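Just one protein chain is left out here, and the rest sit where they should.
Just so it is clear, A, B and C label the chains in written order, and each chain counts residues from 1 on its own.
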C-alpha cells in the first residue's frame, strides 16, 4: 500500500500540525487484519486512528501483556490498565514477546535519539558507554520488537543530529550494515525497518541497498530541506510523491476520539 | 531418619497385608515440612498417610499441575480434579517440572518393570526397542522427576525378574553406573535414589558404591528370601534391622481415611 | 566442569517427526489470520478442513482429563491416516486414535497405559507390532518442546533424560551451558500441525477460559500451526472482555471453535463432570479381543452420527448427571457411587 496513494488533494496545511500529519501517515501504513505492538504516544494514536479508518481489524498489543483493549483513552504507560481495558487478554511480557518471536506480530514502532541510514537506532547513550555524556532509558522492548516483528516503523522528528551517519550506540537493529547483515547476525529473515515518518517526509528503505529512501515529501517540503536535516546521504524514490495530508475525517477522529485531551497531538 | 526407628514392636503380621506394610514404611520415609510429587496408587496413599501421621506439613504436588489439594479420595489420574480439589494452586505441567528443576521438590516416587542395583529403572520395553516384545508406557514424568527431585523412592514388588542385573532399557536414572555418574551425565548434584520399599525389605543405597543395600527386613523375612528374589548381589547394612510394622493407628488412618474403598490396599 | 561420563556430546538416534525450524514456523505464523471472525463450526467441518492425512497432532488435557474426545472421535470417523502424535501422557486420547488406526508415528512420553486403570491391549499391540514408529521422550521434555515452539525458539535446554536410554532413543542432543559449562539436554521445538484442545468456555472468535490445571495447553495452543478448540459452552465476547486475566488461549491461535457439551467424556472435566470409570473399563475389556474391539469401536465411534449419539449410547443425560454429582466429591465418594 503506497503512503501517497492517489486521493483528492485538498490543501489543509493550515488545518493540521506536524504531529497530526505524522500520525495520519503512520496510520495509513498499517494494513487491515494485522497485529501491531505499540508504545505510548504517537504510535498508539496512529494505531487507534487506523482502527477507526483504514484498518478496522487491526489488533493492538502492548509489550507488558495487554491484547486487544477497547482503549478508553491514550495509555500513559504500556503497562497501565488502559492497555487491557476490556481487552481480549491480559497476558504477560513473555506472552507478547514470544508472540513476536513466533512471527505473529506484523508491525511495531520505535523511538530513539539517533537513527542511521540503515534504520539502526540509539536509545541508550550519547558519548562513551561507560561514561555517557547523556544517558537515555536504553532498549526497553525496542530491540526485542525490532528484532522480532515483521515490519518496524518510526515516527520521529528529523534533524541532522538525530539522523546521523554514526550512532554513539547501536541499541536496536535496523538493517545493521546492509544487505544480509540481519540474517547473518541471526535475526529472523524477512524482518526489518519499514517506514520512518518525520515532520518532513515519509522514508522507506531501498530494497537493494537497504538504505533510507525518501518515498514522499510532505506538502510544501523540498528535497533540500530534507537533505539539510539529514546527517547522511539519502536515496530518493524514482516516483517521489507528495505525502497525502490528513483528510477532514481523519482529523476529526484523531482529535475527537483518539486524543481528545491533545496529550500527543498537542506536543507538535 | 531411620526407617526401623525404635518403637515398641507388636506382632501385627496377621493384621496387615504387604501393601499396607509398604505404604506405612514409605510414609515414614517422608520428612515433615517437605515437598513430594506423587503419582496415583501406593505413593499417593503413602503421602496422604504421612500427612496424617509423622509429616503433617508435607506438601503434595502432582506433575500435571496440582499443588496442595485437600484430597477427597485417591486420584485415579495424576491430572484428575482430585489432584487440585480445594488446592493451593492448579498450575501446569511446566510449573511443577520447573519447581523440581529449581530444587524445590524433595521427594518423588517411581514405578517400573525392572530395576537394577543402582536404582535405574525400566518402564519402556522388554526386548529390543525397535521391536519390543513388551511395550510399557514409557517414562511419563518418571525420568524428569528422578532427574530433578532430591530423593527418589520406589514402592515395588520384589522378584528376580524385576530386580535385574541388566535392564532392557534404562528409562529413568538411578545412580547410572555408580559414583560420579549422575554428575558426569549432567544431572543435578545431590539427587538420586533414596529408598526402595518392597514386600520383603526396605532397601537403601550404600553411600560409597551407590549400590542397593538392604536396611531392614520385614518381620518374618530372611536374608535368603531377599537374595532369592533379587537378580544381582545386594549389599547389607551393618546394623540390619527389622522393619517396624504398621501400628494400629497407622492402619486405622490408612484404611478409614486414606483408602476406604481399598483401591490400593486391596491390591495386595 | 564435570568429569566426562560420556566420551563426547551425544545425540539421540530417534527420528525427529517435526521440524524445529523456527524460521519456517514464522513463515506459517506470518500468514495465520489475525482478524476477529466468527470461527464457530461443527466438529465434522473443523476436522475435515483442518486435519489432513499425515498431519502431526498435539492433544490437550492430560490423557483422560479435559481431553477433546469429541474431536478425536471425529478424526477416527473421518478415517484420518498416518498421523503423528505427541504422546504427552496420552492415555484415553491415544487409545481412541490407535483404535481408529490413525497413527503411524509417536513422540512417546507416556502411551498404551491409562494410569491406575491398567494398560490398553490394543494400543500395545500397535506399538509392539511396529505399526507405530517411536521416538522416546518424557512428559517434561514434550512440555518444554511445546514451550520452545510457543516461545519461537528452535530449542530449550533442560536437565532431564541425561545418561539414559530415553535420551539415546530420543532426538535430543546434548550441549554445554555457555556460562557454567554444565551438560544439558537440548530439546527441539515441537510445532504440531494441529492441536485439539477442550476448554470450559470460549467466545466465537476463539478466546478461551480454562478452569483447573493447564497441563501444557497454554503452550500447545501457541506452538501448533492450526488449533481446533472444543468448548463446554460458548460465552459472549463481553464475558471474555470482563475478565481478560482469565484468557488462557487468545483468539489468534485458534482456527475453529466447536461447542460440545460433555466434549471430554468419558474423561474428567474439572468442576463439570468426573470421568466415567465404568465406561473406560469397558474399553479396556473390549480390547482383549481384537474382533470384539473392532465391533466396539464401530458401535461407539464409527456408527454414531455425532458425539451426542455416542453420549446417548453411554447412558445419556442420566449418566452424565451422575458424573456431574461425582465431580463435586461428596464427603464420601461411596455415598454417590453406591446409589
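Worth a mention:
Going forward, a residue touches a chain if its C-beta (ideal position, glycine included) is under 8 Å from a C-beta of that chain, and two chains touch if they have at least 3 such contacts.
Model, not experiment: these values are computed from the prediction.
Listed by label, the shown chains that the missing chain touches in the whole complex are A, B, C.
Considering the full assembly, C:158 is the residue among C:158, C:202, C:224 or C:286 that touches the omitted chain.
Remark: the omitted chain is touched by one listed residue; of A:137, A:220 or A:248 this is A:137.
Residue-wise, the contact with the chain that is not shown comes from B:101, picked out of B:53, B:101 or B:216. When the full complex is taken into account, the listed residue touching the unshown chain is B:91, out of B:41, B:75, B:91 or B:119. Across C:84, C:113 or C:188, the single residue that touches the chain missing here is C:188. Residue-level contact of chain A with the missing chain is found at 39-41, 63-66, 72-73, 75-85, 90-95, 97, 101, 120, 124, 129-144, 147-148, 169-173, 176-177, 180-188, 260-261, 263. On the side of chain B, touch with the chain left out of the figure occurs at residues 33-35, 57, 59, 66-68, 70, 84, 86-91, 94, 98-104, 106, 148, 150, 188-190. In the full complex, chain C touches the omitted chain through residues 16, 20-23, 151-159, 173, 175, 177-180, 182, 184, 186, 188, 210-212, 244-245.
Assume only the chains that are shown with their structure count from here on.
Taken as a contact graph, with one node per protein chain and an edge wherever two chains touch, the assembly forms an open path, each chain linked only to its neighbours along a line. Geometrically, the chain at the heart of the complex, using CA-atom means, is C. Distance between chain A and chain C, defined via averaged C-alpha coordinates, is recorded as 41 Å.
In whole angstrom, the spacing between the mean C-alpha positions of chain A and chain B is 59.
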